[in-house]
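Removed from the display is one protein chain of the complex; every other protein chain stays in position.
== chain A ==
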Amino acid sequence: MTLQSRTVLTAPQPSRRTVVGGLFGLGAAALAAPLLTACGGGAAADPKTVTFGSNGADATPKSAYAAVTKAFAKESGLTVKTNTVDHDSFQKSISSYLQGTPDDVFTWFAGYRMQYFAKKGLATPLDDVWEKIGGGFSEATKQLSQGEDGKFYFVPLYNYPWGVFYRKSLFQERGYTVPRTWSEFTALAKRMKKDGLSPIASGYGGGDAWSILGAFDYLNLRANGYEFHMSLMRGEVSWTDKRAATTLDLWREISPYYQQGAGGRSWQDAAQSLLDKKSGMAVIGLFLGQQVSDEALRADIDFFPFPEIDPANGQDAVEAPTDGFMLSRRPKNEKGAKKLLEFLGSAKAEGLYMGVDPSNVAVHAQADTGSYNPLQKKSAELIASAKHITQFADRDSDPGFISTVVLPGLTQWLGHPDDGAALLKRIESQRSRFFTS
């Protein structure tokens, strides 16, 4: 006690007040710091640097993008500064990212999803880039790259088809044949179940609910045709339409053949069960190949197009989501960024990318297909033969509508599939909220 009071008396220098004042000063500085840095955000543009925002955070796409940007840097003398963000986080924060200080060029998806940001003025039109690269792309790809105003906003890199994947050796061992029609498909599923397999691998737990949409899209496309599917996706027709109910009826028919416990499983685990021959088939995209590191196993994987339901539609539509690039609204280095986009839209860039990440297919007409593996070759043929190409439900529609209304509804329904009338009514009740403006 005495010792304490003595020190207080003999040490008058930093009084309580100055200490408190200093602390508050520090606090004020800390509070003001983010404001100041926010103001200084628009640093002077370096004409030799292009910034590139990438959502390819997984090892394979990351090194593939690195190979492409490195080649560009060598060719043009510009430096590419890549800013990689986890795939899901990138999507979730895209809106605020584009409004803040985005990178000059960023990865994105073709379809409604691209058009939305083009319409909001958050992307720069790329008509001058397309004048140079346009020759290399098909008419269908060109359409995918245009906004609602007819201007180009998107440079595609690759796409990948969705189909029904299986292991060739399993089909051989058990004497299964590839089904072409719906009745053959359901019969095969039934047989697989009798043989003790999970006929259709399925995992839509956690953040993987999107993986069920492939089946929904294909059922709807096969049963009701491309036009209806797209109208439904764009919110132009009612979800209580009888045709939507038909789609659910068909889905209910195969729901007993879905792998058990799907609501808590990741899609990767579901894919693994296919590779382990515990499941017979899987409705999934070519990215399934990213789960495979053993080349012998990769050679044993094959797929067939989703079976025909209505002969009027046949198997004319293929779901082949396209990934590519856009230019942000006020790029710091527009000239350099457009140069980068021109390079990305070349056959060479696509070849470089596909050389590292073989679970996609190039969209450029002159891209080198010589090094394709059989799966890639088959995918490219399937896409080329398609009359209609769709992107994927969450790319052809308002992503918010899909993720907060359609997906929760469908996953819940899939747990206990009934006639779906209540589900469709629920979805319909929310449609106007997303599709009026």
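Definition applied: a residue touches a chain if its C-beta (ideal position, glycine included) is under 8 Å from a C-beta of that chain, and two chains touch if they have at least 3 such contacts; residues count from 1.
Definition applied: contacts and distances are computed from a predicted model.
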| UniProt protein name for the omitted subunit, picking from "Imidazole glycerol phosphate synthase subunit HisF", "RsbT co-antagonist protein RsbR", "Potassium-transporting ATPase KdpC subunit" or "Carbohydrate ABC transporter membrane protein 1, CUT1 family"? | "Carbohydrate ABC transporter membrane protein 1, CUT1 family"
| remark: By the document's definition of touch, the residue of A:F72, A:F137, A:F216 or A:F401 touching the omitted chain is A:F401
| Of the residues in chain A, which ones touch the absent chain? | 17, 20-21, 24-25, 27-28, 31, 88, 91-96, 99, 113, 116, 120-122, 204-209, 260-265, 269, 273, 398-401, 403-404, 408-409, 411-412, 415, 426, 429-430, 433-434, 437
